[in-house]
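Some notes on the structure that comes next.
Note that one protein chain of the assembly has been removed; the remaining protein chains are unaltered in position.
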Amino acid sequence: MTANLHLWLIPLLPLLGAAINGAFGKRFSRQLVSAVGLAGSGAAFLYALWIASQYSALATAMPIVDKTLGTWIKAGTFQADFAFQLDQLSFVMLLIVTGVGFLIHVYSVGYMWEESGYYRFFCYLNLFLFFMLTLILAANYLLMFIGWEGVGLASYLLIGFYFTKDSAANAGKKAFIVNRIGDFGFLIALFLLIQHFGTLDFTLLADKIVPLGSEAGWGLLSSIGVLLMVGAAGKSAQIPLYVWLPDAMEGPTPVSALIHAATMVTAGVYMVSRSHVIFDRAPQALLVVAVIGCATAFFAATIGICQTDIKKVLAYSTVSQLGYMFLGCGAAAYSAGVFHLMTHAFFKGLLFLAAGSVIHSLGGEQDMRRMGGLRKEIPWTFWTMTAGTFAIAGFPFFAGYYSKDMILWKVSQHNPILFGFGLLTAFITSFYMFRLWFMTFFGERATAEAGHGHHDQAPAAHGHDDHGHDGHGHGHAGGHAHESGWLMLFPLVVLAILSVIGGWMVGGGEGFAKFLSPVFSVGLAADPTEVAGGMSEGFVSALATVAFLLGLGLAWFLYVRRKNIPAQIAQNLGGIYSAVLNKYWVDEIYATVIVNPMMAISRTVLWQGIDRKVIDATLDDAAAGANQLSGEVRKMQSGNIRSYAAWVAAGAVLVVGYMMWMGAAR
Amino acid sequence: MTPNEISYSHILPEVVLSVFGMLIMLAEPMLGERASRKPLGYLAFFGTLAAGAATLYQAQYPGFAFWHMVHVDAFSTFFHLLVIGVAAVVILSSLDYVEEETVHAGEYYGLVLLGAVGMCLMSSAVELVLIFVALEISSIATYVLTGIRRKNAAGAESALKYFLLGSFATAFFLFGVAMMYGATGSTDIPNIALTLAKGSIPGLVYVGMALMFVGLGFKIASAPFHVWTPDVYEGAPAPIVGFMSTAPKAAVFAVMLRIILQTGAPGWLYLIWGSAALSMTLGNLGALLQTNVKRMLAYSSIAQAGYILVAFTAAPQEATSAVMFYMLCYAAMNVGAFAVITFYSGKDERRVHLEDFAGLGATNPLLALTLTIFLLSLIGIPLTGGFLAKFYVFQVALKANMVWLTIIGVLNSAVAAYYYLRLVVAMYMKPAPEGAVRVAAPLPMKIALLAAAALTLYLGIVPTGVLSYTTEAAAQLLTAPAVKVVTGQ
Partner (left out) sequence: MVPISYYLGLSAALFICGIAGFLLKRNIITIFMSIELMLNAVNLSFVAFAAQLHNLAGQVFVFFVMVVAAAEAAVGLAIIIAVYRTRNTLNVDQVDLLKL
């Protein structure tokens, strides 16, 4: 038995920071606010590191449950405690959340320095960490649900941070309400668990569920699994509930990095992994998870192709990568899903922060068409972003390579169709990421006027135009980009290193799976990784590397090589002669036959069509429909007393009639 | 102490409240023409404290009194404290309101206390005619309070609507009582339970139950008897809306628990099912487009009544416990929300629209923070009482296999987030309008707000004490000794 770890302190430390900043931050100087905010998150990180240093001693005792805070609810036979739990899974999540969280706090000090409401920002950020840590350390579903709703609330506050803007407030509200729809599934699943198993405690539930056999058809566990997936789809932005995530980019960039890339949106993946005992016995539900994940991964990646806003590309990319994680979980390879969750936290956190650095250096410019050639002007940002891009695209031996291969390999053993789409998505991912990379850092910068013309509208979207300079204190009216301060670069460098070595560090997919196996092998007869048949891991890796190279090549071809054609040559030379002579003729064919249709499909059909007009509009229509119904309901309220009495009398006739019928039928 | 005896200790809180109510009315003429009316308010507040103490004293002597008309038990104590607590918060939040608006303070505070007498009596009465009398005491007091701003057209109109429709509904209730009397030969709830348990239930019982449900359904604003609510709440003084949307409702729910569950009457299950589903849906839909905050909260209270009705479909003991817990949470958050509106709306209640709340987070942080807590609780965010109350209600309903009702309920609570959140967005995410005033809330108002907010959070974080109390009270209620008494003769 180990000494009491006092796990409850970990979430409480950031809460303390939030409380101090919330109550007194208005009177504090910026330095003091930053100190409090960093102390809140840093202390939690140090605590996590301390636990890590004790890991070898603790490992045998895991899961360690800490019930210091006592009982929360006790009603009849049902009981839920304020109990926190540490096992390998929550340990990994703890390190990711506190580590990445702390880095992003550091980054925010630089990024948000000029913003009004600086203290509010840090208060919300710490509050978010509190809820997120509660979510991952909870030892039962009900406590997890506190964190689950809490992160939604904190995310809502942070998205709406630029609250002078209507679009930001609306995006926040949309995120919250879509999440509530997901929570509906989660809650019903919890009710079913209580009803049938009488508890929400992870350990007790596992004890009761493990003896149950695998469900052949559609049964209780499948229903619970699918309902949990509905909840996960809301939080982790999966089809059809993903619409809020691209809109959530209205928030400040550190928020996008922390909440909408590295931590909160992965809560769904964590929850599904945490519920693996249920999913292991519900193959139908697993299939649903895999299909939703795969469809989301592919669909969101194709939309990513045509986005021109740098943050929107990353947003759709996040949706797509989350789909990968669910695909992994759906193949019962939870460790692969969590592995990708971890590497994704590194490289996507990095990409967002680097994108923020780019945006910052350009004074709020988010449109990639107005970027270009930035690699010399902001070298640190360029090199770190390069590491992130190569990692996400799956460059061999970078973090994303290991985790993505692991997922693809596992899926290949289950379902060739899903594997095919997964591989195709890997190619598209590589393509749109290098598109972003080339458009941002290579070629020529768009003209100052163009950059300026936009500068008047877009930056308002970002709130940067009112100060027009950053920590360096020099303006950029001339359109000169400048490197961010060290506060912003330090997290970039750390995350870049992790993006490069993060996969290798933990021993690749196999090593990571072995680490997590005490958690995921609970209730399984054999090690789940020992599935026979399918392709060999090496072959899958080779295929994925080919997909990476193809994506890189295509992006280079379209955004570097073809771009360099002097425009006048293309215009002046005409006819067969010029066409034959023109060494870029093949490019033109290529552009007309393949690329333009592809871009057009991505833009008009997938994005403006399905994404905006079908899925988003369906949700909007549902809202509009509700509003219309609301109008109808209000018509009952004519203001006339006699009509009200008529309602009461009609109701009375109904009630008396029903009861007389019941009396007669008895 | 025998049941057939006059025992004032069994109605002590009611006696205390009545005495204070009358004292206040007598005291008002003694005050000078221009003198502040606040002493009357403090006297009334003191009255509620005394009544609370009387309730605690009375709780030590449970049992019947007055020939089986009144029964003191953990159940009645709970509702006594709830009603008295609500009255206390309302009085504290009214102190400045009454000074600003030209209303007769003596009548105002007196009627709040006398109304509370009726509500308290409803929760301990176990005899249908006494319940009727108590219901009327509470109703007549609230009719007057609704229209206490006599010069205000909207106020008078809402009083008229409430009065006419309320009396209309009460007549149904009374007719139901008569039917029950005819069918069972008694108006005593334990006796009725005994008669019904013997089997062979006369058809008149069904009619009686139906008619009583009409009357009670009206008072708790459940669909389809809810139509009066938005109009009346809009026109009534804000603090009184806080009062009448919580205390009388709690008392009527207590009566419903006694009449429906304690008697073990048959046939009502799907009646409640339909009413609950309809109330939640109509209430939430109606609220979506409201821009008047009082009206929005009126629709919200219809939906909240629906959630509470969901609990009735569960197993009796769990149902009772869930209703009690929900009612307490609801009282705390709703009375708190209306206290904020009371204060912020200002003279003649000018600021009750959504846009008036813009920027409240910056101009009045305390008001905004407490209102946010109440709204989050109404939405049902964890760590607030509202979450656990909903969780508890839906959980026991699902346990009784009310799958569809639970789904409707949980979906409704998801949708409802939209309109509550609009107010939060307005407070925190919209700039304050030009010339927004920053007014510090006076101390009594602060106490009222903080008490309600603290209770809301307390019920969300450490609910176990209250939950075990309600479970115990529910068990007592359902096993109350059904003593046969000889009536009349």
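The letters A and B name the chains in turn, as written, and every chain counts its residues from 1.
Assume contacts are C-beta pairs under 8 Å (C-beta built on N, C-alpha and C of every residue); 3 or more make two chains touch, one makes a residue touch a chain.
What you see is a predicted model, and the numbers here were worked out from it, not measured in a lab.
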item	value
Residue among B:20, B:132 or B:343 that touches the chain left out of view	B:132
Selected residue (touches chain absent from view) among B:154, B:269, B:462 or B:475	B:154
Candidates B:4, B:102, B:167 or B:479 - the one touching the absent chain	B:167
Contact footprint on chain B, counting only the chain that is left out	129, 132-133, 136, 140, 143-144, 147, 150-154, 156-161, 163-164, 167-168, 171, 174-175, 177-179, 181-182, 185, 187, 230-232, 234-235, 487-489
Chain A, residues in touch with the chain not shown (by the definition above)	634-635, 637-642, 645-646, 649
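The definition used in the following text is that only the chains that are shown with their structure count from here on.
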item	value
Averaged-CA centre spacing for the pair chain B and chain A, given as whole angstrom	43
Touch list for chain A against partner chain B, complex	71-76, 78, 142, 145-146, 148-150, 153, 156-157, 160, 163-164, 168-169, 172-173, 176-177, 180-181, 183-184, 187-188, 191-192, 194-195, 623, 626-627, 629-634, 636-637, 639, 641, 643-645, 647-648, 650-652, 654-656, 658-660, 662-664, 666
Of all residues in chain B, those that touch chain A in their complex	160-161, 164-165, 168-169, 172, 201, 203, 205-207, 209-211, 213-214, 217-218, 223-225, 227-228, 230-231, 266-268, 270-271, 282, 285-289, 318, 321, 376, 381-383, 387-388, 391-392, 394-395, 398-399, 406-407, 410-411, 414-415, 417-418, 421-422, 425, 428-431, 461-464, 467-468, 471
